[in-house]
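The complex is shown incomplete by one protein chain, all other protein chains being positioned as in the whole.
Showing subunit A:
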Amino acid sequence: MGALDNVLLTVDQAISDLFGQWNVYTTAIVGLFVGLVAYQISTRRDPDTHPLLLARQAQASPVRHEGESAVYRSQAAPHGMPLNAGLNVKDPGASKWSRGRDGDLRDIWRQAIAGVQDDGPSKGATGRILTVLGTEHVTEHALADITRQINLIGQHVANQGGNRVAIYLPNSVELLVTLFACAFYNMTAIILPFDQPDDAVLSMLRRSAADTVVTAPGSFPFDAVVKNYPSLRQLVWVVDEGSSHMDWNEVPQGTGGSVNVSTWQDIVTDYPVDAGHDLPAQEGQKDPRDVTIFWQAAPGTTEEMVRFTAGNLVSAVAAQIFAIPTAQRMGPSDLFLPADSLANTHTLALTLAALYSNASVAFNSVAVGANDLAVATRGIAPTILVTTPAALLKTHQETANHLSSVIARNLHWLQTRDLTQNGVMPVASLLTRYYDRLRPGIKPGKLRLIFTAERVGAASPPLSSAVLSDLRVYTGARIIYALTAAKVAGAAAQTGFYDYRVFDDNHSHFGAPLTNTEILLRDTPEHKTTDSLSKGEITVRGPSVAGNEAALGVVGVIRDDNTLAYL
């Protein structure tokens, strides 16, 4: 035997000795090992988006001016190109390749009733408009019926000399109808935040110089307004069915002699049934009028009055449509529920985007004040939801309290890992079935997208990226967190649709600018941009900004991934 043979013999003996120790435990461990590898391979999924796309979300301009940072823009709106100004509306018969108009509110409603125009399985499909009453009752409004209301209310108010129409209503079909009626019948709409103290309502009417008010009885301080605001010429009560038998046209003696009072229901029923079915013709229509919005800052402060042109609003709507990847855009199969006040341009722009995308839209008048997802979604299972950070935070706390068991915590960890490490939304599986019970009171499997927004200066509670990630797991929906401000219609910046990353922060970043905004940071005495860090007062420019440029009055910073965050 040579030396080599000896070595081989020793190796042979060592290996057989080692595997000679194979016993039941070995089998068990190997079983686990194989199981782990099989689990990894079977659950492996490609991330929703390329991780490097999240690593730099905005592009900085190569040149900056002294005293301010570079200008940051969305990756989809390169520097040197015009920002996204409108909906690119193509009139029937226009060439497919021609450039469309920017459009205005009227085009949004025309699109809503026309249905999906693109070729495909859903061509011609329209959304539905629903109102949720109480906890169970859902009524559907026919689109033709709403068109008729738009026409009749518009004609009525315009004939009575209405010019500046204040809308003081909770989230409702009537609010939307009045807004569209103003657009079609050449009046200025003024949207007041609902549920305000009497003197605030009075002051907002004065400042906006409204001559007409559309409101609901019980919430509007009629006597005080009539006494103190003589410019009011016309009032339309939106009466619910239960009290429509009362004579709302009667004005109390001695008050409001000059005010023309009518009810919505009377206006709509008094006209012949076949009147008002056709919208005013598009040819020769006048230029769209402005829409005035009151921005509610922190409670107890005066509302900031902002006039948005029709162009500002459609730009905001268009940018919101573009902000969602093509495969995930809103469509006729979606049910959209605004559970935040429509007096916020963010909610309004999203709602209009849903209408323009022919999604179904549901209104729930109590959803706003409740600040609770479970209450807001009672009686209806939306797929897309707009809500406040406060409501999300409450849901997060309640659900987190339910998740105290070890199994639940581990499942939560596993699903969070899917989001943050693999960059995919967790899928429903046998494991997660257990978890479904613990979800907040939202019908599971339906909700797919939640919009929420920080309101600058309005003391909305901060949402950290960890809370947002938890909520993605709890609700099974993606969450888009936006930065909104008084002078910016829609959002100034918002987190990416596929951005699930978690950072060590108290207040999540706000993602990148939309396709219709560009953001720069102006130096303040304390915070100055240097070559290594961009920080300063957040300033937003673009077609959705009233006056084209607005300083938001808060200090921001551009993080390493080119997302915007508070400093």
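Here is the rule we use: a contact is a pair of C-beta atoms (placed from the backbone, for glycine too) under 8 Å apart; a residue touches a chain by one contact, two chains touch by 3 or more; residues count from 1.
In this text, contacts and distances are computed from a predicted model.
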Absent chain [UniProt protein name; select from "Dynactin subunit 4", "Cytochrome b5-like heme/steroid binding domain-containing protein", "NADH-ubiquinone oxidoreductase chain 1" or "SAC3/GANP/THP3 conserved domain-containing protein"]: "Cytochrome b5-like heme/steroid binding domain-containing protein"
Residue in contact with the excluded chain [from A:Gln397, A:Gln421 or A:Asn506]: A:Gln421
Residue touching the undisplayed chain, where the options are A:His65, A:Lys123 or A:His277: A:His65
Option from A:Asp46, A:Asp119, A:Asp274 or A:Asp531 whose C-beta touches the chain left out: A:Asp531
Residues of subunit A in contact with the chain not shown: 5, 9, 12-13, 16, 18-26, 29-30, 32-33, 36-37, 40, 51-52, 54-56, 60-66, 69-70, 417, 420-421, 501, 503, 531-532, 560-562
